[in-house]
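Below, a portion of the complex is reproduced, with chain positions unchanged.
Think of it as A and B in the order they're written, each chain with its own count starting at 1.
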Amino acid sequence: MLHELFTPSVQHWLDIVGIFVFAISGALLAVRKNFDVFGIAVFAEVTALGGGLFRDMVIGAIPPAAFTDLGYFLTPLLAAALVFFLHPEVERIQGAVNVFDAAGLGLFCVTGTTKAYEHGLGLTASAVMGLATAVGGGVLRDVLANEVPSLVRWDRDLYAVPAIIGATLVVLCIKFDMLNAGTSAVAAFIAVVLRLLAMRYGWRAPRAWNRRSRAASTDE
Amino acid sequence: MLHELFTPSVQHWLDIVGIFVFAISGALLAVRKNFDVFGIAVFAEVTALGGGLFRDMVIGAIPPAAFTDLGYFLTPLLAAALVFFLHPEVERIQGAVNVFDAAGLGLFCVTGTTKAYEHGLGLTASAVMGLATAVGGGVLRDVLANEVPSLVRWDRDLYAVPAIIGATLVVLCIKFDMLNAGTSAVAAFIAVVLRLLAMRYGWRAPRAWNRRSRAASTDE
C-alpha cells in the first residue's frame, strides 16, 4: 500500500521537520512585520499547516491531520517561541533557514501528492494537490501579511518549478508502479536540489512577452 | 432529475466556456501586475476554479469537480498560455473579454445554484451558493493580487446584482417546479444581459447614506 511507503514514524518525523522549517519562515516574517507574539504564533501555524489543511479539506481527509496530531500543532509554537526569543540569531542563519525551507518544499510536494492519490484523486490532480500542499502555506502567509505572494512575483527565484517537478516525478512513479520509499526520496531530493540551485544562481521565470505594450505598462 | 437538465456534454461544455473566460480575466490581471509565467497560470486557475471549488467544499462534493475533471484543470492553462504569448492582442479585445466574463457570470450563477440545491441545500442557501460560485473566483483573484475585491468597490459597475437575479430566478423555477433546460437558459441569459447593460450604462450601487458624517470621512 502507498501509505506503507515510509514507515509511519519516519513519515511523521519528516512531516514534523517540514512543518518546523516552514513555521520558522512564517514567524520570521511576522517579526519583520512588527507583529506581536500572537501574530508570530499565528504566522508560524498558518505557514506550516496551511498547505496541508487545504489539501485535507479538498480531498476529504476530515478532520485534517493538523487537528488530529498534537505534534503538528505544537511544533509551530516551538518554532514561534524560538524566533520570539532568538530572532536576531535565527536571522543570522537565514541561509540555513532557506535550506530547510527547500527541504520542506521538497518533502511536502512528495507527501502531498502521495496522500492525494491515496484519497482517490487522479494522477494530474494529485500532482496539483502536491504542489498546493508545498506552496499553500507560503501563499496564506503572504496574504495574511497583506503582501503579494512570493509565489507569483517575477522578482523571486523559482519556487513552484522544483515542487512541480517533484510532484510530477511522484506521479510518474505511481503510473509505472515504481513508487516506494527510495523513489520518493529521490523525487524529494531532486526538488530540494533544484530549489537550492534556483536560489544559488537566481533562476527566475519569464514574464509575458511584449512587456512594452500599453496594457503592461499601465501599472508600472 | 435536476442533473439531467442539461445533457452532460452540453453542461460540460458550458462550464468549460465559463472557466475559459474567467481564466482569461485572471491571466490578464496577472500580466498587468507584472507577475511571471507561474503567476499567470496560478491566477488563471484560481479565478476560473475558485468559486466552484469553494462551492464544492461547502456542499460536500468531495473531491471537487476541479480535481476530478482534467478539462477543468487544463482549460485555464490554455487560457494562461494564450495570454502569455498574445496579451496585447487579448487586451485589444477587452470588450469581448468583458462579454465572455458576463457569460461566465450568468452561467455560473445558474449552475452553482442548481448544483447546491441538488446537494440538499435550501432554496435561499442555494441561491447564495450560486452567487458565491459566480463571484468567488474574482474575489480570490483580487485578494491574491493584494487588491480590494472589485465586488465590493462602489466605483465598479454592478456585478453582484445580475448574479443575484439569475440565482433567484433559478430558485423560483425550482420552487414552482419549472426548472428545465429552457428556464435555466432564460435565467442565465437575463443575468448576462443585466451585466452587459450595467457595463454599458455604468450602473452602480449606492453607498451608505450620510457619507458626510465624521465616521465616513476619516478614511478618505
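Going forward, contacts are C-beta pairs under 8 Å (C-beta built on N, C-alpha and C of every residue); 3 or more make two chains touch, one makes a residue touch a chain.
As the structure is a prediction and not an experimental result, all values here were calculated from the model.
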item: Identical protein chains across the whole complex (2 displayed); value: 3
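Please note the rule applied: only the chains that are shown with their structure count from here on.
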item: Chain centre separation in whole Å, for subunit B relative to subunit A (CA means); value: 29
item: Of subunit B, residues touching subunit A in the complex; value: 28, 30-40, 42-43, 53, 57, 62-64, 67-68, 70, 73, 83-85, 87-88, 91, 143-146
item: Touching residues (chain side subunit A, partner subunit B) in the complex; value: 57-60, 119-122, 124-125, 128-129, 139, 143, 146-149, 151-154, 160-161, 204-210, 213-216, 218-220
